[in-house]
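Heads up, one of the protein chains got dropped from this complex, but the rest are sitting where they should.
Here the chain labels run A, B and C in written order, and each chain numbers its own residues starting at 1.
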Amino acid sequence: MNFVVTHFNYLAVIVLMMTGLYVLFATGNLIKRMIGLALFQTSTALLYISLGKVAGGTAAIKIYPDSPEAQALAAQLDPAYVAQFGVSGVVYSNPLPHVLILTAIVVGVATLAVGLSIAVRIREAYGTIEADEIEAVRAREPGE
Amino acid sequence: MADATHWIGGGLVVAGTLLTLLGGVGVVRFPDVYTRIHAASLTDTGGATLVLIGLGILSGFTLETLKLAFVWAFVMLTTPAAANALANAAFSAGHKPRIGAFQIMKGESSEGAGPAQRDGGVAP
Amino acid sequence: MNAIALEASFALNVALLLMLVAIAAAIAWTRSLVAAILLMGVYSLASAVWLVVMDAADVAFTEAVVGAGVSTVVLLGATLLVRPGPVRVDWRRAIAPAVLVVGVGALLVLAVSGLASFGDPSSPANAHVGRSYLVETPNDIGIPNVVTAVLASYRGFDTLGETVVVFAAGIGVALMLGFGPRSSLPQPPVQPGEHHVVLRVTARLLIPLIILFAFYVLFHGDLGAGGGFQAGVILAVAPILHALVFGLHATTAAIPAGFVRGVAALGVLVFAGVGVVCMANGGGFLDYDRLFMPRVEAMIPPGLLGDPTYSHNWGQHFGILLVEVGVLLTVSSTMVTIFCGFAGRATHDVGSAR
Partner (left out) sequence: MTLFEAIYVTPPALTAQAPILVVAGPLIGASAAALSPGARTAWMVSVLTAAFALWMSVAVVTEVAREGVVDYALGGFAPPLGIALRIDALGATMALLIASVGLLGALYSGHALSSEVYPGKHGLFQAGYLLCLAGFLGLVFTGDAFNAFVFLEVSSIGTYALVAVGEARDRRALPAAFNYLIFGTVGATFYVLGVGFLYGATGTLNLVDMSVRLAALGDNFAVQAGLAFIVAGLGVKAAIFPLHGWLPGAYAGAPSLVSVFLAATATKSAIYLIVRFVFDVFPTGGFGQTFLALMVAPLAAAAAIVCSVQAIFEKEVRRILAFSSVAQVGFIMLGISLATTGGLSAGVFYLVAHALMKGALFMGVGALAISVKARTVEEFYGLGREAPWSAAAFAVGAASLAGVPLTMGFLAKWSLIAGALEAGALWVVATLAVGSLLTLVYVGRLLEAMFFRVPLPGATRAHEAPFGVLVPLLVMAGLSVWFGVDSSLPESLSRASATGLIGSAR
């Protein structure tokens, strides 16, 4: 198959990440920068999740193999495929990237909160949240 | 039988989604804050109700149905309250309605605009 | 390769990703800060839907709670405090970042060309450790939700670190912004929210329900999507709603700064304490199999949790539960700290009628 189809998720996620990075660097507004940073981090998470998807899989929550739910899932798939990649009759997606991304999302919001609290203090100390205006104020201070 | 529930449930979900979409169009197209709030909140509760009933039919009568009922109760409780709070905030911020019977009021209460635009807020 | 369902889910995946790209472009495009923040919330919700399609139910839950909830609130709060004008756009500023982004993007495209195709069950990522967790969890841990098992037990140390990150963020915000209303701010003359009858009644109804739901999410984490982190954020919504409707003064009178900070520290102590207890019983740090001494473990009735299929490994069950409680305590009190930090900086009480 063609690269763009088999790797479509990765390519789309790259576009998202780079949009975030662009927003981060192209603006001087501190809050918009934090938005760009959040976008960048969230999109990085999507890369991990794409890595962990298994075709025909389901969420990694144990299903009894003889339950109707498991049978409905297995009915859509080739029995040989289930036998090879399933765990006791059910194909699951990979749980590890999910765990990592849970941690990464939490780290992201922690960074966001600290960054914004610093931005608020900057507004109180300098009267602006535009990077170039802060720079101008700093340039007028002694010792620079 | 299974086919019938499939079609009825699916149809309700699609109808609810379309209703919500209509609400989205209303938010963009309506002239002032109050009508927009109206569009958003009415279609939100109505659309969500249809979608949830549809999902309930699709899932059959199980524990899921109870959970959906809880979700519905929550939506019915919060969306109108949020709309009320939003309208209240818009009114205290001095937004005036543009259409309907309020146009008469608009002429009367020019001094009653309240703390108009006191702190700019985040209003559009 | 298999049936129509696969292709249908792939089409949904593509549609949602394109939607995300469109939202991201709009975020980059818009000059209004508030619009960008709200679009960021929409982005989070849309990505939560995408995450469900990707079978990441737990992550979707967290993303909806954090990305669309906490992040949006914190961003809006900060925006309210700094009162910025529209974001200025300077084309000269945009050239260097654009070049950088194109360069990094090209490197990334090169990098993904070395990865296995999307959804491949035999790719290294899916075939090695990830699969081992699925196979081993019923024996090692004995709970249905493998994500919770990996999160709280196999990689419990990561989760301890995550809890500490949240704690650190709480410390950071408290260092920067303090907690609650500044003492210089006068008590509002009218009890705020006095005339918001609808809001007050709804809030009174909702706050107990929110707390109940938080505990449901906490205890349900073993069985389905949920866990300490999501529950913590939901629990924090209760005092935040209280502050929004009844005023920050009323809330900080009910839960003072010292109490909230203490609970945050207590959460970390509970988590690390479980690890230390396991150590004291002769195991390694966070080795829940040693949480109880064998004598104690023998006394637990096998049908305690109802389903006797999962009645082995009491140490793992209770270890995970205690650890999740620790996460809940730290996360909820940190979220309250963050909210009160931002809200306390406002020049008027957030709850007062506007």
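Rule of thumb we're sticking to: a residue touches a chain if its C-beta (ideal position, glycine included) is under 8 Å from a C-beta of that chain, and two chains touch if they have at least 3 such contacts.
Please read these numbers as outputs of a predicted model, since none were measured by experiment.
Listed by label, the shown chains that the missing chain touches in the whole complex are A, C.
The hidden chain makes contact, of the residues C:Pro86, C:Pro256 or C:Gly284, with C:Gly284.
One of C:Val49, C:Leu241, C:Ala272 or C:Ala346 touches the chain omitted from the figure, and that residue is C:Ala272.
Residues 107-108, 110-116, 123-130, 132-133, 136, 140, 153-158, 160-162, 164-165, 167-169, 171-176, 261-262, 264-266, 268-269, 272, 275-276, 279, 283-290 of chain C touch the missing chain (whole complex, contact as defined above). Where chain A meets the missing chain, the touching residues are 17, 21, 24, 30, 33, 37, 40-41, 44, 47-48, 51, 96-97, 100, 103-104, 107, 110-111, 114-115, 118-119, 121-122, 125-126, 131, 134, 138, 141, 143.
Going forward, only the chains that are shown with their structure count from here on.
When chain centres are set by their Cα atoms, the one at the greatest distance from chain A is B.
If you average the Cα atoms of chain B and of chain C, the two centres end up 27 Å apart. Centroid to centroid, with C-alpha atoms defining each point, chain A and chain C lie 13 Å apart. Residue positions of chain B touching 2 or more other chains: there are none.
Touching of two or more other chains is recorded for residues 79 of chain C.
On the chain B side of its complex with chain C, the touching residues are 74, 77-78, 80-81, 84-85, 88-89, 92-93, 115, 119-122.
Of all residues in chain C, only 1-3, 5-6, 13-14, 17-18, 20-21, 24-25, 27-28, 33, 36-37, 40, 43-44, 47, 50-51, 54-59, 62-63, 66-67, 70-71, 74-75, 77-79, 81-82, 84, 87-90, 93-94, 96-98, 100-102, 104-105, 108-109, 112-113, 115, 117-123, 125-126, 129-131, 133-135, 137-138, 144-147, 150-151, 155, 158-159, 161-162, 165-166, 168-169, 172-173, 176-177, 223-225, 229, 338, 341-342, 345 touch chain A in the complex they form. Within the complex formed with chain C, the chain A residues making contact are 1, 3, 6-29, 31-32, 34-35, 38-39, 42-43, 45-46, 49-62, 76-78, 81, 84-85, 87, 91-103, 105-114, 116-121, 123-124, 129-130.
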